[in-house]
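With one protein chain withheld, the remaining protein chains of the complex are depicted in position.
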Amino acid sequence: MSDAILSAHNLVKHFNAGGWGAARKVVRAVDDVSFDVAPGETLGVVGESGCGKSTTARLLTHLLPSDRGEVRFRGRVAGTEVPLKEFRRHVQMVFQDSYASLNPRMTMLDAVAFGPTVHGVDQPEARRRAGALLERVGLDPARFGPRYPHEISGGQRQRVNIARALAFDPDVIVLDEAVSALDKSVEAQVLNLLTELRRERGLTYIFISHDLNVVRHISDRVMVMYLGEVVEIGPTADLYTAPRHPYTEALLAAMPSLDPDRRTMEAPLQGDPPNPIDPPPGCRFHTRCARAFGPCPGTAPVPALVGRRHLASCHLNTVKEAAE
Amino acid sequence: MAVAQTDIETLATADKPRGYWSGVGRRFLKDKVAVAAGCVAGGLILMAIFAPWVAPQDPFDGTMIRRLSPIGTEGYPLGADELGRDMLSRLIYGARLSLFMGVTPVLIAFVIGSAIGIAAGYAGGWVNSITMRVLDVFYAFPSVLLAIAISGALGAGILNGLLSLTVVFIPPIARVAESVTTAVRKLEYIEAARASGASAFTIVRAHVLGNVLGPIFVYATSLISVSMILAAGLSFLGLGVSPPNPEWGLMLNTLRNAIYVQPWLAALPGVMIFLTSISFNMLSDGLRSAMDIKQ
Partner (left out) sequence: MLIFTARRIAYTIPIMLGVSLVCFALVHISPGDPLVSILPPDASVELQEQLMAIYGFDRSYPEQFFRWLGRALQGDLGNSIATGRPVTSEVMNAVGNTLILAVTATIIGFTLGGLFGFVAGFFRDSWIDKLASTLAVVGVSVPHYWLGMVLVIIFSVELGWFPATGAGPGGSSQWAWDWEHMSHLVLPAVTMSVIPMGIVARTVRALVADILQQEFVTGLRAKGLLDRGVLAHVIKNAAPTALAVMGLQLGYLLGGSILIETVFSWPGTGFLLGQAIFQRDLPLLQGTILVLAMFFVILNLVVDVVQSALDPRLQRG
């Protein structure tokens, strides 16, 4: 899809988990992940803790070198065809921990102004722009500009982080659990801000979250990850109403309702996900899948088109005898 | 004399409010021991600077008639040394070379060690491993032994003494700098800075230095006390400063033969070394707790 603004092609990242030579163990944090995002679109990314969402985000933004695969920006390979420094201006990131992602010794104004100065904007101009951006994200620059991270609330800090990303005038922003740590009411405000900004600036978001309600609310398309792999990706409405992968089904079934009384402690799935150091053979989900059948433990399913822009990796969609 | 390794990563990663330094100042001033130690250390430094005005006599001028006059001799309140020179004046002038020899190596090692440690910590990976393994070699020598080995091989002299002490203090400072930097490097604000496209150098300058230099500096100040003892120790062995210059360690050396004649006179220069060393030590302790660095 050449009209994609950002695309991932067979990204692989394995972390060392100790051991030497033949006994070397690796965490398959991201294993052959491919997808693309269209301009102006918001792609939600969901999955259990440890499935590789953050690692994917860091690979996308080139904060981590990938073992294999590439990231393309407007069809050009990031890091080679698009120089990294230029790429970073186009693709920005907002992290989950609003506190840790701000230098404790930098004022909010300087934090926002830092990026543009790196790209050659002079100090006064960068600070002027930073002031305007703080204003835009709803923080009075005169009041908040001179403050340090610990002197403002989590929601305000996350606004600063958004302003910092905006300072590059980027096309894509990767938001890794950017609202997850906030109170519900603050979360809603920040989400509204993000929606406004997207409309206003034609931004593209990659929105990572474990909260399926929030993802449904903000995303055009949703990608579901399990043990380092993409198991399903498709338009939000289709995926939420007619999921084509048992894992997505399970996640949705366990999705906390918006009614707080019904938001129980129910785990999304029975048991913990298997160890990513030794993922199960065949379909990685088969150890927990209620609908596993013949080929599942032996053969890994491949992504198959199951609807318009809708892919799923499950034998149920492809193998004939699966039609019960 | 262990160059105590302190785990002070906590400071770099801890909350650092605005007015952090005023908070540090407030806490420091509340600590009476630290303030007293600071006054003593400051006094010693002033004494060194203004030695010509403070000292009652010429520290080089001696007469054999007065040699080893006891403490309390008229005109020589602290007596006279083995060449009849005024003890008080020599002790006062001695502060110059003694402090210089004790403090300079730590300062130079602070600069070099920080540079090595921060570079290794920020680079990570095999650059870090190799640097740290090389430093481990120097760790395999007790600090006293290393200082004496190097200046013993180089021979006596102020410059050789400074050089050997600097070499001794670079590894521990670099190690602390590396661990603090490694802790800071993992923080998300550094990742955010990398996502800005800034070069490693810019990131270190704008985001790393401000958060690591404080703890490294506090650690370095804790070494001054050891450095004072070692520097004077080198001169005491006949390395480092050479006669007739007044330096406390050297004075201890030359007066050593006089302990049967004027025992307490002979011990005087050591009092100065002790005083300096303990006041720097307590000052550093006070600084550490004021900055809330956990041991």
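Note that the chains are named A and B in the order they appear, and that numbering of residues resets to 1 at the start of each chain.
Basically, a contact is a pair of C-beta atoms (placed from the backbone, for glycine too) under 8 Å apart; a residue touches a chain by one contact, two chains touch by 3 or more.
All of these numbers come straight from a predicted model, not from anything done at the bench.
Q: What shown chains does the left-out chain touch?
A: B
Q: Looking at B:47, B:92, B:116 or B:232, which residue reaches the missing chain?
A: Residue touching the absent chain, from the options given: B:232.
Q: Touching the absent chain in the whole complex: find that residue among B:52, B:70, B:244 or B:263.
A: B:263
Q: Residues of subunit B in contact with the chain that isn't shown?
A: Within subunit B, the residues touching the omitted chain are 1-2, 4, 133-134, 136-138, 140-145, 148-150, 152-155, 225-226, 228-229, 232-233, 236-239, 252, 256, 259-260, 263-264, 266-267, 269-271, 273-274, 277-278, 281-282, 285.
In the analysis below, only the chains that are shown with their structure count from here on.
Q: I'd like to verify one number: the distance from the centre of subunit A to the centre of subunit B, where each centre is the average of its C-alpha atoms, in whole angstrom.
A: Whole-Å distance between the two chain centres: 50.
Q: Which of the residues in subunit A end up touching subunit B in this complex?
A: 58, 61, 63, 84-89, 92-93, 95, 97, 100-106, 114-115, 118-119, 147-148, 150-151, 161, 164, 168
Q: Using the touch definition from the top, list the residues of subunit B that touch subunit A in their complex.
A: Result: residues 15-18, 187-189, 191-198, 202, 206-207, 210-211 of subunit B touch subunit A.
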